[in-house]
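Note that one protein chain is taken out, while the other chains of the complex remain in position.
Chains here go by letter, A, B and C, matching the order in which they are written, and residues are numbered from 1 within each.
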């Protein structure tokens, strides 16, 4: 019997991507796609990539109805909007994957400082951080999973194995990330306006982007080593993808070869995170449309400077793909199920 | 002594481009840049390409002040908004170049049918259509000039010489135009959102775009031959440029060679419209940032099918560059002045 | 038991795309990926989107070995190179799908005039044109299928239903097509160099592109009405996709409503060609990564001018997707098998 899934906020980019993955999932049936302003329309009229692939119509939000109909919900609402919805859906007994930032930070104090007061703090405490590589064990049987943002996912995958093995100084980490514009969501804005975002690059929210603390917390919690991260997000003229370039310093006495070894250990049996053969450098193109991450590391031997590069699809491993992976683990559907596709290159 | 110019609506794309041209114009001094919501800020904080090139600050709209300060105004407001402003500025004695659609259609009946009721119909009657190639003589000493839109400019340049020489059937013209996204203006919208407009192409307003009648009227008025045009605008993933592919049929008995000859006669001495050498095809890249148009023609000899391709910069020859060219003619400043720059390739 | 497939020319764009589809096909096992200069390397080191999805290594071309190993071959070589290879593979008994132009034109005289002398004319005579919509019946049990190019596929889908129903004049058809750059293949060239092809649009091979006659022949053969097509290909700054805008004229006396009806009849039960709801216009984005085609039609009622717009993925329905669809029909694998995925938007 298939798991019955609902997508709430189905018409944004992460919602549409969640539908794309779920409609091809062998053990899932999509029973509801929830949207506010477009309720009543055909899903494929709004999420146009689904044309010819589903007859679903968008429905308004009704938690009781969803609870009766579905086993699991992917909440793809903006942060803030997710808090009540997640609480509702948990109250009717559903397993919930929240793709917003609302349940990611674990600490209530930290959440309130960064995002403002949380309105359902008990749910925050209940949530597991949805990174299968960092917290896989906790995800089995989890019923509320806070799926990480795209920037933290790429940064965590780049740095976690080195921190976990205690190879690098934890207090001097730099994450220089280059993001495609879809990371800003589907709502038009000046920064995402084609003539502004095309043929140009810029940094934004330097030193103050809210994903910095999320990265620090995820790395710290998963390794037991408090991490300090300088995070610089950039917007570059592509629709999808994040290329994360992370800089660290080897601890004194650590052999340069242990860097690659740490990644081999960490990701050798991972279905989605691929340490590339030496000599190949990650490209966002090569993970487009997938839940894959491509990782490569470099060490400057004379002074122990380390560079790790990680490429993901911001809507895949950075959002909906990872949510499905977490769902697979939490509901025991097989980690690869519905996610085993090649990338779209070119 | 320099002509004193004001730009009204200085922070939109056509307004910013007008400033770019005017600040380098040898016989013009820019005395005012008018904006609504950003009045008080430095021009270069909003029109960022001007950083380091001007100390002007944006000022609120004040027609009397402008009349006292400036000789000529470029009105770069959206259609509809331009009607009162143009009337105001004419009333205080300024020469006005209107870059909106408000004074382009000549016929009040046509205007009212397509854009809704004109609120200053007497100004509509006063306006000259700002196409130096089609109506150059009327532009000398004109005091109100309606500068054509980007689509009509490219289509008119492609078809006018053939119609004027009576070489083609006037009632079966097709204009298939591909536009960069800046043609939609600076205000964000779903269609111009980078993740939607990037890596993709679409047509829009098929058969109903309002530039269709503008093309028909401009061609008809300039040649005395009523033209029927099927106009299909497309949006393609670039910021600037229009590539117009026009299709016509030779009239019976017309020699194929007369097509190229007509363009040689029409544009042989034009400072901005260049008939390319045979074998070269127009590219929007090659006119980027300029007031140039590149034209090439092809004839299928056995049945007289004609293809004419014209490339312009939608913000240059399709808007601000052409406005400056018209101003140069109207105010006798030398047609090339301020416009004699190479294109930015790549 | 699965069909065993080989891809010859596996590292070009159509070859890589063929592998992408075939690796996810439920009834196919990919047993060989053939390449010349990269033989011996891992497929996923060259076709990087397959990283983590296959352990195949590239092998050199060996027709006897392929014949022993595989039932069907997709030949993804450039035209010219395909002739001997197709002959070889047919000689060892394989079903062959040729994605090059080498067996598309049916008529030897036409082929020789356009592409130069064919070296295996008997195979040209044997080939069926691989358009399931136009020639579906002939594809069942076909053993040599010439899969159409991307331009002809989009043009044929736009015009064939109207010609078949005798609604339009066959001798005055215009096809204005806008192509992504991957259509030029994987070999770098000046026209596909990013700084040249980015932020710009151009037409090329106006009146002389070799796909013009292919369109004419496919339309003529499938409808029995000799078609005359003026074909203008354009290059626009995107990697994938073709947007085809076709212009025709209704025959005297034909009701405008019969246009949409013809498309409803033609495509109402098609698994991949979708006539969009009225009011929606095809976008190449909405078919990206799929074998789908989106079609919409418009009629100018007063004079019977017809515009049909068709969007496909040039590597999907325009190449490898269509090849798989043809293979499915020829080998009775279920037309949708391996092709039933949503598009990647954004």
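Annotations
As a convention for this text, a contact is a pair of C-beta atoms (placed from the backbone, for glycine too) under 8 Å apart; a residue touches a chain by one contact, two chains touch by 3 or more.
Here the structure is a predicted model, which means the values were calculated and not measured.
Among A:82, A:131, A:245 or A:292, the one in contact with the hidden chain is A:245. Screening B:131, B:153, B:179 or B:239 for touch with the missing chain picks out B:239. Here the missing chain is touched by one residue of B:119, B:140, B:205 or B:280, and it is B:280.
Summary of contacts with the chain left out: across A:55, A:137 or A:303, the touching residue is A:303. The residue touching the chain not shown here, chosen from C:65, C:136, C:198 or C:334, is C:198. For chain C, the residues touching the absent chain in the complete assembly are 13, 180-182, 186, 188-190, 192-195, 197-199, 237-240.
Chain B residues in contact with the hidden partner, per the touch definition given at the top, are 13, 16, 19-20, 23-24, 45, 47-53, 182, 198-199, 239-240, 271-272, 274, 276-277, 280, 283, 285-286, 288-289, 292, 294, 340-346. The omitted chain makes contact with chain A at the following residues, 171, 174, 176, 178, 195-196, 198-204, 206-207, 228, 230, 232, 234, 236-241, 243, 245, 247, 281-285, 288, 298, 300, 303, 305, 307, 309, 311, 346.
Here is the rule we go by: only the chains that are shown with their structure count from here on.
Placing every chain at the mean of its C-alpha atoms, the farthest one from chain C is found to be B. With centres computed from CA atoms alone, C is the chain lying nearest the middle of all the protein shown.
Computed from the mean C-alpha positions, the centre of chain B lies at a distance of 39 Å from the centre of chain C. Inter-chain spacing, taken between the CA centroids of chain A and chain B, is 45 Å.
Distance from the chain A centre to the chain C centre is 36 Å, each centre being the mean of its Cα atoms.
For chain A, residues that reach two or more other chains under the stated contact definition are 13, 182, 198-199, 239-240.
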